[in-house]
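Submitted below is the structure of interest, expressed as structure tokens.
A single protein chain has been omitted from the complex, and every remaining protein chain is retained in its original position.
Chain naming follows the written order as A and B, and within any one chain the residues start at number 1.
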Amino acid sequence: MADIIWQSFLSAVVGGVLSLDRTAALQIMISRPIVTAPVIGYMLGDAMTGLVIGGVLELLWIGELPIGGHIPPHEVIMTALITAVSLIGHKALMGTGIDIFPWKFGRADIIFIIGFTILIVIPMDMICKRVDAAARSLNARFFNAALAGLNRGFIVSTEINNVKGLGIFFILNFTTMFVLIIAGILLIYFLLPSLPAVVVMSLPLACGAAVILSLSSVYSAGYSSKSLPVFLATTFIIAAFLAVIIG
Amino acid sequence: MSIVLVRVDDRLVHGQIVEAWAPFCRATCVVVASDEAKKNRIQRIALESCTSKALTIKVEGIEESLEDIESGNMNTERVIIIFSTLKDIMQAYKNGFRFSHLNIGNIHHNGKGKKLTPSVYVDKEDEDILHNFLDMGIELDIRGVPSDRPFAIKEREMRNKE
Partner (left out) sequence: MQGLGFAASLAHAIRDMYKKDNDQACAVLKRHMVFYNAHPYMASPILGAVIKMEEEVKGGKRDAKDISYFKESLTGPYGAIGDTFFWGAIRPLASVLGVISALIWGLWGPVVFLIVYNIFHLWMRWFGLCNGYRLGEDVVEYIKSLELPEWALRVRLITTVFFGILVAIVVFKWFKYTTVEGQPDRIYLIFLMAIFMVIPTILLSGVLRKGISVSLAIYLLFIPAFVFLIVMNMFQRIG
């Protein structure tokens, strides 16, 4: 039990640090799913599963840009949640010895948990967006504080308040992640074993939906009049090439 | 020549135009009709650097852009025309520029004046102009991007203000 809370806490700390890169600092893109998920996965002892989750989520949200009034999903928090909840939740469930899966997949049975996690985490995006808006409006306070500092002739007040702004983003994102990770794990622990077998069996479909949608979102993000022939030609030529030369 | 969008926007060319309206209207050319932008070399170059093969940006004075449109130079283009203020578009209207639909994106006035939406503030003169346009049967459409819900100008409310 203490182990689960400790791991959730660590994931939330790492997620919180990486989330600063999203809008508040640097923006070298360590806040993207393809980096965040394997990092959290590595910390929880399964970097490869993290990488698979990260790769799919990276492509899934590739076309969601903060352009023209559109607010994209909070991809860092969402990625941290999906990775941490499924990995920790999987461990927690295995610890109980409850046999919920219709077939024995060995390590691959985590695909059921990931499917379940995707379905429960996506609606949590609403909360994440609220938190982000709250962090931005709190940040406006530091703007006024910095201005007041300058009025008093306190020259470093812009830099100090800028760093305080980072602190607000970290605290809010960390708290959100910690609470939601625990909530997700509780859902896995108590809700998943009580679901009927047919529902559990359908959970990998959610993973399948995410994978196929991730491909189509790349295609639609780069869409132009030349896309179709270019895409078809490369796919078939490279596939044939691989099959003939290597296969 | 077809004008696909007439817009008032004090930020002139920005993300909402290039990424949202241009694909939505399938526009091929954006004409910025602003004397101020035309006069300022730096601003003109900055606006023109948004040009690509898919979308040309032209910065012209108000008079000049009207001449350009009438001359038929751009017959094959689908044009978005942007004015920076309601005063500018009224001037264009007085010089014979006709349109049936007006999109209002951003008018900030530094936060002074009456607030219609978070990005549109109008002063007394602007209100008169909007009122004039409504009387002439021009459709007013206040929204930043096509996917926003249009803000309906309450005609009666504006009249009561008079």
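Keep this in mind: a contact is a pair of C-beta atoms (placed from the backbone, for glycine too) under 8 Å apart; a residue touches a chain by one contact, two chains touch by 3 or more.
For clarity, every value in this text was computed on a predicted model and none was experimentally measured.
Asks: Which of A:Val17, A:Ile30 or A:Leu186 sits in contact with the chain that's absent?
Replies: Hidden-chain contact among the options goes to A:Ile30.
Asks: Which parts of chain B face the unshown chain closely enough to count as touching?
Replies: For chain B, the residues touching the absent chain are 11-15, 17-19, 37, 40, 42-43, 45-55, 147.
Asks: May I ask you to list the residues on chain A that touch the chain which is not drawn?
Replies: 27-30, 32, 34-35, 38, 47-48, 51, 54-55, 58-67, 73, 118-119, 122, 125, 136, 139-140, 142-143, 146-147, 150-151, 153-156, 158-159, 161-162, 165, 198-199, 201-202, 205-206, 208-210, 212-213, 215-224, 226-228, 230-240, 242-244, 246-247
Convention: only the chains that are shown with their structure count from here on.
Asks: When the centre of a chain is set as the mean of its C-alpha atoms, what distance in Å lies between chain A and chain B?
Replies: Centres of chain A and chain B (C-alpha means) sit 39 Å apart.
Asks: Which part of chain A faces chain B closely enough to touch in the complex?
Replies: So the residues of chain A in touch with chain B come to 65, 67-70.
Asks: Given the complex with chain A, which residues does chain B contribute to the contact?
Replies: Answer in residue numbers: 15-16, 19-21, 144-145, 147-148.
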